[in-house]
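Here the complex is missing a single protein chain, while all its other protein chains stay put.
Our next item is chain A:
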Amino acid sequence: MTTGLTDAMETGGIDRRTLLKTVGGSALAVALAGCTELLEGEDDPLADADVPDEPVESGLQTFTEGAPSVLGVQARYGAETAVRRINENDGIAGRQMNLDVVEESDAYLTNYQQFVDDGKDVTFGPISSSGHAEMVPEIEAQEVINVSTDGTVTTLYEEDFPDVTYSFRFQNHDVMEALAAVEQAVEVLGADSIDTYAGINPNYAFGQDEMELFSAGIEQLTGAEEVYSGFPDLGTGDMSTHITEVNSEAPDVVFSSCWGGDATLLLEQGHANDMFDAIDVLVGPVLYGSANDLSEDLVRGPIYSGSRNFYWGEPSTDRWSPAADLVDEVQSEYGVVPTAHFMSGYGAVTAWATAAEKAVRLLGRWPEQEELAMVLENHGFFTPAGYHTIGADHQGYSNAHFGELTWSDEHDAAALANVNVFAAKNVSPPPGEISADWIGSW
């Protein structure tokens, strides 16, 4: 079901002119798409623009330590890689970029305010959904653009803050991953074979939101009945009680949006309690976020995981060189395989940087914050993960990935097999429509 990239790219048939045109003809855009070898000999069309000499100052807040760092450190690697590529390719309209990284912790609001006080041109992060929700009013008040890396709760821009100017989010929202999980379960088992389902999700806004959306989607598609829904505390030390309940109900499908240490705990205790013998399939939209912490014995069983808007093996790395190059670069630089959270950091920086350069082209000078915010709306750009857009609602839209959890001897890490790629329009509502209403209309 690969739908996201152009046919020419998937077949390796793209030429230099086509690619340059596709990514906007910008050297920076091409570099961030991962195709720098195509840039030799290109003229710089931005040479006459009125752009300051001093570097762009930016700040990223993410989880750099503790259990959430499983995601946060990847986001940091992603942002640093994007900044490195920007600077190696003559910057944004000639401006180099500096990136400061701070620990997100519970200090998201203070971090943002400190970044603004320090004169940052743009800020990135946080990962936390509640943190982002708390920051939005402050972002709008301070009028310094923030591109959130994660924090994917659907209601943020649909209901809580439907009319914002300076606040953006790169990562797909929950409805896309929950519905991709529904589609994946239906594809594996068949709609007629799914009579019951259960959920084990972290007990905060993200986990509750994901379970609600998954329930709506799978009940709409299959008529299945929910037999158990448990919400262990985020960062819990024990999920055995929820696994025991799942085992006793033996549902056809288990849905889990557990991430980080919770995801590995679920798999560890799930295997120890024979959960994968009791159920037909486990679908988890962010299990693969823990790819670098998973061991070979943990990925056995009917376990399917999403990889949000990026999976390094899709499209196949022998057909889509930017993804292959990125895997090599990240493994060489950081010793890990890049996950979707890597792309959260990479994509947030890329969204802003490519929009900034586009604004310079339009204006002939460096844009003001408000002008740049306008350009970011409906902005489309490439990364090694493919094509992404930022919608008019300030929400990022990309292909959603889902595949069977397996093991890669080549990369000595967890991998995904038989990856399905769901186009954004197939797993998210049309602009202006509320997700729950849209699912109800299926």
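Going forward, a residue touches a chain if its C-beta (ideal position, glycine included) is under 8 Å from a C-beta of that chain, and two chains touch if they have at least 3 such contacts; residues count from 1.
The rule is short, and it goes like this: contacts and distances are computed from a predicted model.
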Name of the absent chain as recorded in UniProt (options "Phenylalanine--tRNA ligase alpha subunit", "YeeE/YedE family protein", "Branched-chain amino acid ABC transporter permease" or "OB-fold domain-containing protein"): "Branched-chain amino acid ABC transporter permease"
Touching the absent chain when the full complex is considered, from A:A67, A:L221 or A:V327: A:A67
Selected residue (touches chain absent from view) among A:N203, A:S316 or A:N418: A:N203
Option from A:R95, A:H132, A:R169 or A:H271 whose C-beta touches the chain left out: A:H271
Selected residue (touches chain absent from view) among A:S58, A:S167, A:S229 or A:N399: A:S229
Positions on chain A contacted by the hidden chain, ascending: 64-67, 69-70, 73, 203, 228-233, 235, 237-238, 240-242, 244-245, 261, 264-265, 268-269, 271-274, 293, 295, 297-298
